[in-house]
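For reference, the structure I am asking about is given below.
All protein chains but one are shown in place.
We call the chains A, B and C, going by the order they appear; numbering starts again at 1 in every chain.
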Amino acid sequence: MAETFTVNVAQDNGIWIFETHGYINNLAGEAISEKYREAFDQGGRQFLFDLEDSKIINSVGVSILIEILEEIVERNGTMAFCHCVPIVKKTFNIMGITQYASIYETRSEALAAMREN
Amino acid sequence: MAETFTVNVAQDNGIWIFETHGYINNLAGEAISEKYREAFDQGGRQFLFDLEDSKIINSVGVSILIEILEEIVERNGTMAFCHCVPIVKKTFNIMGITQYASIYETRSEALAAMREN
Amino acid sequence: MDGERNREVELTIPMLQDMELAASRVAEALAEVLKFDEEKRAEVSMALLEACINSFEHSKSEDRKVYITFQTAPDELKITLRDHGVGFQRESIDPPKIEEKLRPGVRKRGWGLKLMESLMDSVAIDSDEYGTTIVMVKKK
Partner (left out) sequence: MDGERNREVELTIPMLQDMELAASRVAEALAEVLKFDEEKRAEVSMALLEACINSFEHSKSEDRKVYITFQTAPDELKITLRDHGVGFQRESIDPPKIEEKLRPGVRKRGWGLKLMESLMDSVAIDSDEYGTTIVMVKKK
C-alpha cells in the first residue's frame, strides 16, 4: 500500500500492459504517466491497466489517468482496465471513466477483447 | 477480522480439524474451546488447527488454546497447527507453544505427519 | 449522551504524505467492528481518504492537522473531520463531468467531493474562514 509504488510495463501484440503495484496516489499517477508517455511515443495506442495489486486509489491519482485517457481518446486509441477491486470499479463508475474505458475481469479476457478492436 | 468469528470442525481418520475464521480473541477462544470439548468427549485425541483465515490473534485467545493444550498433553494426544501467518508463528514461538505443538505449512503435510503418530 | 461519547474514537493526523492511510484504516477497522460488509468498508474508507486529502491540499491550515472523530452506532458510522484552514464554499463548486474533463486543457481534478457524496449515505459540509467541518454518515 504505502510500499513504494511500482509499475511494470509489458507488450502483447501491440497492446501495452501496465501492471501497477501499490496505492495509486499523486506520485503513483505521475510514475504511470511517465511510463505511458514512453509507450505512447513508441506508437502505443492500446493500453491495458492491470490493477490487481492496487487496492487503494485516490482521486488525485485517478485524475492523472484521465489525462492519459484524454490523449488516448483523441488519438482513437483504447484504454482498458482489469482485475479491479470493487471500490476501484465503483470509483471509475462514479467518475464516468467507464463510459470511455472498458473494465474486464481478467487480463486474458481484456486482451482477447482488445485484439478484436 | 472483526467479522463474526466462526470455527468449522471436520474429521479425517481420527484427526479432528478445526478451521478458524476471524480474529482469535477471548470470545473466539471460547467458541473454539466449546467445539473442542465436544470433539474430546467423543474420544478425539489428535487436533489440527488450520489458522489460514485467522491472521490476527491476541494472547487472551491463545491462552484458551493453552488450556486445551494442557488437557491434550495430559491425555497423550497431539495438537498441531497449519497455515499460520508469520506473526502467529512468532507468537507461538515466544510463548513456547511450539515446544508442545508442531506447526506445519499445509494441511496435508500436517495430516501426513500426524497419521504417522 | 454520555454513552455515546464513550463510544467515540478520536484521531488527529498531520498533513503529510500518506497519513490519510492511517485515517482510512481506522474507518475500515471501525466499519469491521460494526460488521459492515466488505464493499461498504471500502467505501467509507475511501470517502475518508478523499476528505483527508482535501484538507491536506486545500485547507492551508497553519497547524497542519486534521481532527477526526468516529462515532459508532449499532448500524451506522458517523465521521466528523475538521481542519482549521481557510474554508471554501460548496455551492461555488460545480459538479465534475467526465465529458468536460476530457476536453483539452481542462483541469482533470475535482472529484473528491463527488466521490465522498457518492460513497457515503450523507455528507454535510460546514466551512468558513476558520476552517472546514465535514460530517459523513455511512449506514450498514
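Note that in this section contacts are C-beta pairs under 8 Å (C-beta built on N, C-alpha and C of every residue); 3 or more make two chains touch, one makes a residue touch a chain.
It should be emphasised that the depicted structure is a prediction, and the values quoted were computed from it without experimental measurement.
Asker: If the missing chain were put back, which residues of subunit B would it touch?
Answerer: With respect to the unshown chain, the touching residues of subunit B are 1-2, 23, 25, 27, 56, 58-60, 62-64, 66-67, 69-70, 73-74, 85-87, 90-91, 94-97, 99-100.
Asker: Contacts of subunit C with the missing chain: which residues?
Answerer: Residues of subunit C in contact with the hidden chain: 6-14, 16-19, 21-22, 24-26, 28-30, 32-33, 64, 70.
In the analysis below, only the chains that are shown with their structure count from here on.
Asker: Measuring centre to centre, with centres taken as mean CA positions, what chain is farthest from subunit C?
Answerer: B
Asker: Using mean CA coordinates as chain centres, what's the gap between subunit A and subunit B in Å?
Answerer: 43
Asker: Starting from the mean Cα coordinates of subunit A and subunit C, work out the distance between those two points in Å.
Answerer: Comparing mean C-alpha positions, subunit C is 26 Å from subunit A.
Asker: What's the distance between the Cα centroids of subunit B and subunit C, rounded to whole Å?
Answerer: Roughly 41 Å, centre to centre.
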